[in-house]
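This part shows subunit A:
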Amino acid sequence: MSLIASNLSLKPDEQYHLDDICFEMLQGQIYTIIGRTLSGKTTLLKTIAGLIAPDSGGLVLDGNDFGSIPVWKREVAMVYQQFINYPHLTVYENVAFPLKQRGTQKAEIHNRVMNALSQVGLEGFQSRKIQALSGGQQQRVALARSLVKEAKILLLDEPLVNLDYKLREQLREEFKSIFNTKASADSILIYSSTDPVEAMQLGGQILVMDEGRILQQASAKEVYENPNSTKVSQITNDPAMNLFEGMVGEGKIILSPEIQFDSPTHFKGLPEGTYTFGLRAVAITLGEIGFPFAIELSEISGSETFLHLKHNEINLVGLLDSVQSFSIGEKVTVKFDISHLYAFSTDGSLKSSPYGGLM
Partner candidate 1 sequence: MNRVTKISTLAVTASLLAATASADKWSDQFPHIKNTGDIAGECSYESMSKKDYGGQKLTINTHAVPVMGEPTALHAEQFSALTGAEVKVIHTPAGDLYSKAMVPFQAGQAPYDIVFGFSNFLRDWKQYLEPVPAKYVNMPQMQDVTQGHIDVNSWDGEMIQFPIDGDRHYLKYRKDVIDNPEYQVKYKAETGNELRVPQTWKEYGEMAAFFNGWDWDNDGELEYGSAEVMKKDDLMFAAFFSRSVAYSKNPRVKGGFFFDLETMEPLINGPGFVAALTDWVEATKYTPPGGINFSLGDEINSFGGGQTLFSFSWDDAFIAAMQDDSPIKNKVGSAPLPGSDSVWNRSTGAWENTYNQAPYIVWGWTAAVAKQSKNHDMAFDYLCFFANDANHQADIAIGRFGVNPFRKSDFIPEIYVERQGWDSEIAKQYSETLLAMEEGSTNRVFPLRVPGVFQFNSAVATGTSKALAGQLSPQEALDEVAAEWTKIVKRIGADTVREAYAVGVALEDAE
Partner candidate 2 sequence: MRLFYITLKYLAVTLWSVFVIAPFLWAISTSFKDFQSVTGGATYIPWVDFEPTLDGWQSLFKSPARGGVDIVEPFLNSVFVTAAGSLVSIILGTLAAYALSRYTFKAGPMRNGDITFFFISQRIMPPVVLAIPFFIMLGKLGLLDTLLGLVLVYVVLLMPIAVWIMVDFFNKVPQEIDETALIDGCNPFQAFYKVVLPNSIPGIIVAGMFCMIFGWTDFFFAFILTFTEVQLLPVAIVALNSSITPWWSLSAAALVSVAPLVVVAFIVERYLSKGNLSGALK
């Protein structure tokens, strides 16, 4: 089973926009759409669900035209970021709603609802009113309602974004295990997120979206290792990948008169010239030998410390895996792990990657 989108476009109209979207999705897989807010993720999901009609382009499921089926007849399920349930119904009635709508037998409804509730860890909550649940529990109900349909396409639109940090971590783990059993069945699972970490953790395929376009579609590993453009590198890394301009010449990389270093081995064969270089924050640490930077700001996050560094025109974010405090303006020596250096052409496309991807 596969879902094929060809040239989906929607002209800008208020917040919705899609620009020539093409993809093929296969059953039993998780697809994560990652992109910033308003990049078109929700629009794409709603288009797949049938809530929004594209101006042009089509959707084909298993060789059949999918785009012309009205939303209420499409075999899709969707979970929203806002914990959407039916406030006037109990938990049980909420989960049973799509089945009843479909005319499923009562006994079967009961089995499937109870099953779905236990999958999301809400046994015993069936007669509660929605308002009596916490945000996390409400989202579990929404998930159960989506699962119970056993729809061919399951859409999750940033389902965790409105939960607090701890709950998000916990639910994400649960989601993963639910999806793994679920995805082994015959569904296509599409998950949208702004959080690169979340996308990476879910594994599967990643679609990077920006301004209504798909920038890159590949496995999570591939997107991580070989982001095909500076934009993708920004969207799929948190903090965003550091980007800075420099020259490659005579086996050396020159960023500024003070910052020059030998070209890493994986840059072999890279023509001389001007490039945009990319380096993740983890590859930038403090060392005894290195380049002089000044501390602009330091933030402690958990057991790590983010450093905002400045040298002339070059602004970088580095990451220490320990907690340290600095005073603003303090001079430090910064070490680059150049074995993780990316090179992009000045117009943004990937030229060289430490993982040997597309040259």
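Regarding selection, all candidates are chains of the complex that A comes from, given by their letters.
To be clear about the criterion, a residue touches a chain if its C-beta (ideal position, glycine included) is under 8 Å from a C-beta of that chain, and two chains touch if they have at least 3 such contacts; residues count from 1.
Keep in mind that this is a model prediction, so the values were computed, not measured.
When you check 1 or 2 against subunit A in this complex, the one that touches it is 2.
Every residue of subunit A that touches candidate 2 in the complex is listed here, in rising order: 46, 49-51, 70-74, 76-78, 80, 82, 84-88, 97-98, 101-102, 142, 145, 149.
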